[in-house]
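The complex appears here without one of its protein chains, the remainder shown in place.
Up next, chain A:
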Amino acid sequence: MFKTIKTSQLQLLAMIAAMTIIIVFFSIATEGAFITPRNISNLIRQTAIVGVLAIGMVFVIISAEIDLSVGSMMGLLGGVAAILDVWLHLPIALTILVTVCSGLVLGLFNGWWVAYQRVPSFIVTLAGMLAFRGILVGLTDGATVAPTSSDLSIIGQSYIPSGWGVSVIGVLCLGLIARVYSRRKSRQNHGIENTTAKFEYAKAFVVVAVLLILLISLENYRGIPTPILIMGGLILLATYIAKRTAFGRRIYAIGGNIEAARMSGVNVEWNKMWVFGFNGMMVAIAALILTSRLGAGTPSAGNMAELDAIAACVIGGTSLAGGLVRFLVPLWEP
């Protein structure tokens, strides 16, 4: 008799199957060019921007809201970064700071309307989608702002020297296994039943193995691309916020049942506004990577990127009804 497979497991299996089919098909179609280290490196580099956007979007979706303005906001912030860099010749650190702060302000602005003024997020961010694009065109007079300084190009175009990449991945793998160990230990101390050790460690080792394979193929080309390292760092940060902090826990609670969260004394408005604020900062970082990669700020940058970000979240297992993330990162199970 078959054991019944859970929906979440089925989703994961379907995703792995789809990826396998894509890899096999394109490897054959391109006579092996698809799996060359150079192509893999390029593919991964391209996912960084959508990946960073998705990190912010996940929090918005967990809290049962939506943000349609991230594409335009990324374009606008990318334009701001380019203007600061190309026209005003600000030092790179100041450019980054101003861009990220602008992202925070725009995000909080969206969040204030949603949380305190009770305007549905679909409406607020639809307005933002149109308005931010308009501001961008106005600021740049519809022209491309180029060329960016070599400092700014580092963010999107450089690679990590090989030795550093190995150390980063090594620390990550050890950290992952240590986390599994400490969690099992803590459960044991409180008399909570653990799943079998083999299964949990096997899961961790699968993640480690995938990371190592990626590392090897990246090292075979030029090393780990900087945007990927940034994305990795932000994924760790987001995981920490989602799983370990009171803020993260409250976002899940708000998405799961907003009324019950309010009755439990959770400051629903404040937390919601900051979800959008955090999302704004993630958009700013994605915008910096984008401008740096293109070497320019363009009026059409980030067009439709909101849909990519939302799709990435949903394919990654975020429930659009809020409150649930299944396997964006194996550690994110609620």
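The rule we apply is simple: a contact is a pair of C-beta atoms (placed from the backbone, for glycine too) under 8 Å apart; a residue touches a chain by one contact, two chains touch by 3 or more; residues count from 1.
By definition in this document, contacts and distances are computed from a predicted model.
Undergrad: One chain is missing here; what is its name in UniProt, given the choices "Oxidoreductase", "Cytochrome oxidase subunit III", "Xylose ABC transporter ATP-binding protein" or "MoaD/ThiS family protein"?
TA: Checked against "Oxidoreductase", "Cytochrome oxidase subunit III", "Xylose ABC transporter ATP-binding protein" or "MoaD/ThiS family protein": the hidden chain maps to "Xylose ABC transporter ATP-binding protein".
Undergrad: Of A:266, A:284 or A:305, which one is in contact with the hidden chain?
TA: Considering all chains, including the one not shown, the answer is A:266.
Undergrad: Who touches the missing chain here, A:113, A:221, A:252 or A:278?
TA: Selected residue, touching the omitted chain: A:252.
Undergrad: Write the list of chain A residues that the hidden chain touches.
TA: 1, 4, 186, 189-193, 240-241, 244-247, 249-250, 252-253, 256-257, 259-267, 323-324, 334
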